[in-house]
Every structure is written in structure tokens, then in C-alpha cells.
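Have a look at the structure below before the remarks.
As you look at this complex, bear in mind that one protein chain is not there, while each of the others sits in place.
In order of appearance the chains are A and B, and numbering begins at 1 in each one.
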Amino acid sequence: MARVGVFVCHCGLNIASTVDIEKVVAYARGLPDVVVAEHNLYSCSEEGLSSIRKSIEKNKLDRVVVAACTPRTHEPLFRKTCELAGVNKYLFEFVNIREHCAWIHIKEPLSATDKAEKLIAMGVAKARLLEPQKETESSVIPTAVVIGGGLTGLTAAASLAAQGIDTHLIEREEKLGGVLGDVEVISPEFSKSGDLIGQLVKELKGSRHAKVHLGAKVVAVSGFIGNFEVTVEGKGKQEKIPAGAIILATGAQEFMPKGEYGFKEMPEVVTQLELERRLASGNVPRRAVFIQCVGSRQPGREYCSRICCNASLKNALRIVRTRPDSRVSIIHRDIMSYGTASERLYREASDRGVVFLRYGLERIPKVVRKKDGVVVEVYDETIDEMVDLDTDLVVLATPMVSREDARDLGKLLKVPLDKYGFFLEAHVKLRPVEFATDGVFIAGSARWPSSVTECMGQGLAAAAKASIPIRRGKVVVEAITASADPDRCAACGNCVIACPYEAIEIVEEHGKRYAKVNETKCKGCGTCVAACPNDAMQQRGFTSQQLSSMIDALIKSTEEET
Amino acid sequence: MAEFSPTILAFCCNWCSYAGADLAGVSRLQMPPNIHIIRVMCSASVKPEYVLKAISGGVDGVLVLGCHIGDCHYMTGNHRTAKRMPLVQKVLKEVGIDEKRLRLDWVSASEGEKFQKVVTDFVDEVKQLGPNPMRGVKW
Partner (left out) sequence: MPKKVVVIGGGIAGIQASLDLADMGFEVHLVERTPSIGGRMAQLDKTFPTNDCSMCILSPKMIMCAGHENVKLHTYSEVEEVRGQFPNLKVRIREKARYVNIAKCTGCGDCIAKCPVKVPDEFEQKLSNRKAIYLPFPQAVPRKVTIDGEVCRMIKTGKCGVCKKVCQAGAIEYDQKDEVVEIDASAIVVATGFDIMDASLLPQYGFGSCKDVVVSLQFERLLSASGPTGGHLTRPSDGRTPKKLAFVQCVGSRDERMHKYCSSVCCMYATKESILAREHVADIDTTIFYMDMRAVGKGFQEFVQRAEKLYGVRYVRSRPASVQPGKDGKGVLVTYETKGLAGEQVTEQFDLLVLCPALLPSRGSKALADRLGLKLDEDGFLVAKDIRHPVDSTRKGVLVCGFACAPMDIPDSVAQASGVAARVAEILQGGG
């Protein structure tokens, strides 16, 4: 007989304001094998955890159910608490009554309370059947792969190499530097981007730990944390690189206007990067008008691309600093000069006579060809008037958009993207450079448009994260792998075909043919389980007995209600 | 008589749809409280037996949610789900249960709103279908 403890979390008022905790706890006490049911204000606080731990010890619990938030963030914490109390961490079951109950039924406290009871009944049913598990450890290939040779990838690769970790940098172009290579100077210091890239490239080339693959494309990725294999193709040959960790730093690209503001029709209308090229070659316009948010912050592409205002401020300053006779205007919706350095640029630009006009989506500016040149007609919200700006050049500040091959790369690496094609990190607040997939990391503008400093910071961050499994030399595989019961297995081979990881083979042992799972290859998806016609294949922690018991519990608790 | 409030079971894969359900919660997207989620690692691990067990036991509807095709954390797992669930629907129909009591859909980790919509729609549909005729049947 199992001895189950149920711990229900108030989460302050997050759960308790909707779910009647006392009632749920009383209900849990009546469930089979439940020895104790308690509640905590914050189960995850040190106080909550220590009270759970004490209860496990005092009541000699051997199964622990916490009804709180989501296992996706909090399971490790409670598992650890179980371990500290001497209970195998796989004897822990999490019930989500916050995200999946209290928060989505705010106005139905009675139903939410009923539902919380049912969810707990299901969790307890499963917990009773849980078994202790041992985790398998696997080794880590002490090599990192960095995909993308722009500023972020260069920074990450240089850091890994400097840490003494063998690193392969994969760049699909023939040169390193990415988008920054098309930019001459970097705000706010106006230092040469070529110097920065040059220094990074020099560091990489001087390191015996770094290998740069130019004109190379990633065509396949297999494996998992510690044991990836990245297939790179280029110059007619293919190379398979074994790696322990992978960093994705493929950057983003400038959005090309689709004819907005006379782009392509009028030679005077250019993008920011075209202006960068002109300024780099000494072609400085006397009069320039920057139009911000071209193709962004509007239906279809709602986001602000973060760095365009700073690019325009920088280039406006380059113009007015070099040509005292210049006349520069920036037409914007909000100037996004967040922080210290950018705000200084904004102030300097204003002080030096750059004119700032504000437009709204209701009345967007027009670029009109007149006899004597180009005129930008803009309704300025601040002064509530139409303003005509004669100019030699119109610079369209367009957003950074995702690379066209981002989705393909996402599929190769099995990592998600958001609706705009930027890669989606594991958690937007606290795991900015990690993916949910272990061993794969994200940095720079491939995740979100980022400034030079931000790209470098993230590149370093990803390098730190990638180095951790490599330094440790091992990863511990979660014990959710599958295995077949040789006595039930008919060696039909359905599972062998079903397994996406080629982790199963039919073997003959002790005169019996059966399906054997390679534990390091198995990723614990359970596909083979559903493919097995004999119920011989079972996934640890998700056995058919355990899941069936949850269904039974739901049926039973529904019947009791009616 | 009180309005029929169906009992619904949902299988959500750990990587996409469970995360989508979490996001719906974090975003406080409100939806009917009829749904009860069982977390599985991949929708491809959902055995037909689970669905049949639930329906024959009186559960009014079963929702199977996975990653979008192409986004499966396990590469091709959900392709199997996509083939398997229509077969289960056929079985249900054969034995006289409206196959609409089983629904398969895809919800990603960033689709809290879609999760809300799928759940709300399905609950409405099952309400239309009325109570599962298997409810209370003793075997």
C-alpha cells in the first residue's frame, strides 16, 4: 500500500482566490491511500518546502502529490525536496491547479474547486502506481558548434575557444561579420565595426580551439544534449561534426520595403543599410529625412524592431557632424532611445538641430516627387500641422525580420519560432538564451533584434550555457525512457518502425526474441508505447496502468458528483 | 434542470500543447471548466485504448492535442497521432458513438489563445451532442 501525501498550494491568492483550498484539502484526505493532505501559502517558498519535507518524514510518505502550478517550471524543485526527504524523485506527481484551473476559471470558483478536486484525484491515482526510478548518465562530447558567423556567433565562438573548448563556427556566407559587416560605425561610440569584427576574427583564427567553416550550411542535426551530430555541407563536401552543445546565432535581416514611400520607384528613397553603404563611401547627403517604423508596428507586423531608432539617430548624427550645412529630419512614432547611451544620442541630435516630427498610423507621411526634388509630406501630431520637407534622400528605417531559412533551421534543430519567425526561447524572462530542448541555445537577433552590446552579451551568455555540460562531462538522462516486457513482447517490430530515434531493435536473449530499447538514444516520447499491440512496451512514469488509473479517477469522481 | 456540463478529458503533449495551456493560464484566458488534462510527453503516446476507456466509462469528450505538424519535439510523433486518431473515430462511429466526441487538434507553446478557442469550441460541441450515452452504464 502506498502512503500518499497531498500538498495543495494557495500561491498567495493566485489559486486561493478562486479555488476553495480547505475544501480541496478535505476532499484529498478522502482519496485512496492518502495519508495526509496539507496546504501551504507558497509551496515553493523555503517555508513551504521545508514543511512538505517534514511532513514526508513525519508521515513516512512514499508518494508525494503537489497541487500547485506547472511542472514545466516547478517540478525540479519539488522533486529535489522529495529526494532530501529520502523519497525517490520519480515518486512525485505534480497537479496543475493554477494555470490549468484557478487562472482560467476566475469567475467560476465553485466549478474550479470541483475541477481541482478531480485533477487531484487523477494525480493521486497516478501517484499510487508510480515506481522509483534510476537515471542513466551519458557522456558529453567536449565540442561546441556555433551556427552563424555574425557578431553574436563570433562572440560566442571566441568565448568558447578562449575557455579552451573546441568550437566549430559555421557560416553560410564566404565572410564573417553578418549584418554588422554592412555597417561602418557602431553607436554610441562611433567606433569602427570593422575593428570589432577584425579583432574577433583574429582571436578565433589564433585559437587552436576554433575552426571556422565558411560557405557552409547545416543540413542535418541529430542526437541530443551531449551527443549531437551536426552535418555541414559546403564546397561540394559534407562533414559530420559530433558536438555536445549547439548555439544558434543566425541573426536577422533588414526588411526590404514593398514599394512603400516610392521605394524602388524613386532613387532618392533608400533603406538604412543602403544609407550605411553610402556614408561609408563618403557619400553624405546634405538633406535627409528618416522615416521610422516602415513595415513595423502596424497590422501584420506589430512588433518594434528595437534598434532602428538608434540606427537613425546614429546616422543622422554622422550627417550633421560631417556637414554643418545639412538638414536632417526624423519622422517617427516614438523615439525608442532606451537606456543611457541612446538617450544621449537623441539629445545630441536635438541639440544639433535634427528635426523630430511625430506621425501616427492614421495619417502616414507621403513621399512626393516635385519638379525640384523629393518632398516628404508629413502631418506632425505635436504641432497639429502638415509639414513639407524638401530633401535629397529619404531613408526608410525598416525592421529586422527573420532570415528566410530560420524555419528550416528550426525544424532541423527541433526548436520553436514565434509568429514572426524569431526563435522562441525557453522562458522570455528567466531563460533568454536557452531553448526548451536541452543543449541547444539561442542568442542575438535570431531571437530578437538586438544592439551590438546586447548581441555580444547574449553570445557570451549562450557560450556560458553551452560550456556547462561540456565542463561537467556528463548529462543525466531523465528516467522517462521506454522498455518492453520480454514476456509480453511478440517481437512484431511495430515499435522499431515507430521510434523516431532508431533506439529500438529486436534482439534475442535467453532464447527469446523481443524489442530492446537503447536508453541513451531513447528520448522518452512514448511513440513506441502506443504502437505496441500487446501492451508490452511501457514508458517509465507514463505507463498504461498509470494513465488508465487517471482516466478511472476522472470517471469515478464525475459519477460521485452526479 | 441544470444545464448539461460535460466532463472532458484532454491529452496534452509536454512540449507544445501543455505549454500552450500554461500560456493560456498565465494570460488569464477564461474558458469553461470542463476540461481535465493528462500530460503526456508526445501525442503519439496516446493509446487508442485510453480514448475508448474514457468514452466507455462515460467521459463525454476526449481532446487530443499535440504540436503542429512539423513542430513535433520528437520529429514525427504527431504524424502518427494524425493517422491514429481518425481511426479511433471510426471505431467510435462503428459502435454507435458520435465520432465528434473525440477531437484532435494542434496547439503550440505560443498559442494560449488557440488553446482557449479549441477548448471552448469543443465544450460547446459536446454540449450540443448531449451526455455520453455510455454514462452510468455498468459493465
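By definition in this document, contacts are C-beta pairs under 8 Å (C-beta built on N, C-alpha and C of every residue); 3 or more make two chains touch, one makes a residue touch a chain.
Because the structure is a prediction, the values reported are computed rather than measured.
Enquirer: Write down which of A:Glu343, A:Asp392, A:Asp485 or A:Asp552 is the residue touching the left-out chain.
Expert: Looking across A:Glu343, A:Asp392, A:Asp485 or A:Asp552, the contact with the absent chain belongs to A:Glu343.
Enquirer: Please pick, from A:Glu189, A:Asp325, A:Asp487 or A:Glu509, the residue that touches the omitted chain in the full complex.
Expert: A:Glu189
Enquirer: Among A:Val19, A:Cys44, A:Ile147 or A:Met550, which one is in touch with the chain left out?
Expert: A:Cys44
Enquirer: Please pick, from A:Asp334, A:Asp388 or A:Asp405, the residue that touches the omitted chain in the full complex.
Expert: Result: among the candidates, A:Asp334 touches the missing chain.
Enquirer: Looking at A:Ser139, A:Gln199 or A:Gln545, which residue reaches the missing chain?
Expert: A:Gln199
Enquirer: If the missing chain were put back, which residues of subunit A would it touch?
Expert: Its contact residues with the unshown chain are 11-14, 17, 41-42, 44-47, 49-50, 69, 73-74, 76-77, 80, 159, 162-164, 186, 189, 191, 196, 199-200, 297, 302-304, 306, 334-344, 347, 381-384, 418, 422, 427-433, 443, 447-448, 452-454, 456-465, 467-468, 471-472.
Enquirer: Which parts of subunit B face the unshown chain closely enough to count as touching?
Expert: Residues 23, 26-28 of subunit B touch the chain that is not shown.
Please note the rule applied: only the chains that are shown with their structure count from here on.
Enquirer: Could you work out how far the Cα centre of subunit A sits from that of subunit B, in whole Å?
Expert: 27
Enquirer: Using the touch definition up top, name the residues of subunit A that touch subunit B in the complex.
Expert: Checking each residue of subunit A against subunit B gives 70-72, 96, 98-101, 103-108, 111-112, 114-115, 118-119, 122, 411, 414, 416, 418-419, 424, 436-437, 480, 498, 500-501, 523-527, 529-531, 539, 542, 544, 547-548, 550-552, 554-555, 558-559.
Enquirer: Which bits of subunit B are touching subunit A when the two form their complex?
Expert: Subunit B residues touching subunit A: 5, 7, 9, 14-16, 18-19, 21-22, 24-26, 28-33, 36-42, 44-50, 53-54, 57-59, 70-77, 80, 84, 108-110, 116, 136.
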